[in-house]
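With one protein chain withheld, the remaining protein chains of the complex are depicted in position.
The block that comes next holds chain A.
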Amino acid sequence: MLAEIQDFFRELAATSPHWNFIWIYDPVQMNRVLTGLWMTVKLSLFCLVFSVIIGIVGAWAQESRSRFLRGIVQVYVQFFRNTPPLIQLLFFYFALGQFTPSYSPDGWLEVPIISNVGWAIIALSFFAGAFNIEIFRAGVEAVPTSTREAAESLGMTRLQTYTNVVLPLTLRISLPALSANLVNLVKTTNQAFAIAVPELLYQSVSIWNDFPSAQKPTMLLMMICYLGLVGLLSAGMGQWERKLRIPGYGT
């Protein structure tokens, strides 16, 4: 079955030189696509988790009684929200990357402690995290003060009130906006291409640089891959939203 499909595309490439689906019949190119896709998935997952953690912790810090802490969060949010993610990536990798220590595995090579993949995860998490803070903050502010007072009057500490009452309600209020931001995050991961992170776009470009006849099919493939990834994420978030729905609450 697979062999027949591969034969078909090998023949197609021979007859129509613009439609070389090389990664279907050439195992080396197929491997490039798969490792690229896997890297995109990994980048997305790490950034999703870290950016949500940044969002929750940041939204909590914004409520802090310490003016200093609130100030820091504010500066962070403004900085990352108001600069382009591509430039953040370059800045992290080329500017900050200069100052991080490196180690030498064999006495000759100097390997930085944080790789380009590491920097991509850091930069993109901070980027999406800044938006998540604002999203969660809006959710936190939508929880009525009276609900918190009820928790307080039952003897709960600020942290207990936050984790048991404010956060669960915030999450439900924020979920639609959070979904939108996480979808954007997945689509932004391909900017890590600029610092040579071997994700899907990087691998695709490598393929069509080596085989110009494969350019159109590879672009098509990329589109489909992103559609699939973002579709999965949206479906998952939708599922989560439905699962968290409270009978009789909200709409």
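A few comments on the model shown:
Here is the rule we go by: contacts are C-beta pairs under 8 Å (C-beta built on N, C-alpha and C of every residue); 3 or more make two chains touch, one makes a residue touch a chain; residues count from 1.
FYI, contacts and distances are computed from a predicted model.
Chosen from "Acetolactate synthase small subunit", "Amino acid ABC transporter ATP-binding protein", "SpoVR family protein" or "Xanthine dehydrogenase family protein subunit M", the protein name that UniProt gives for the omitted chain reads "Amino acid ABC transporter ATP-binding protein". Residue-wise, the contact with the chain that is not shown comes from A:Y249, picked out of A:F68, A:F99 or A:Y249.
Touching the missing chain, out of A:S16, A:T147 or A:N209, is residue A:T147. In the complete assembly, the contact with the undisplayed chain comes from A:Q160, out of A:S115, A:Q160, A:S213 or A:S234.
In the full complex, chain A makes contact with the omitted chain through residues 144, 146-147, 149-157, 160, 164-165, 168-169, 172, 246-250.
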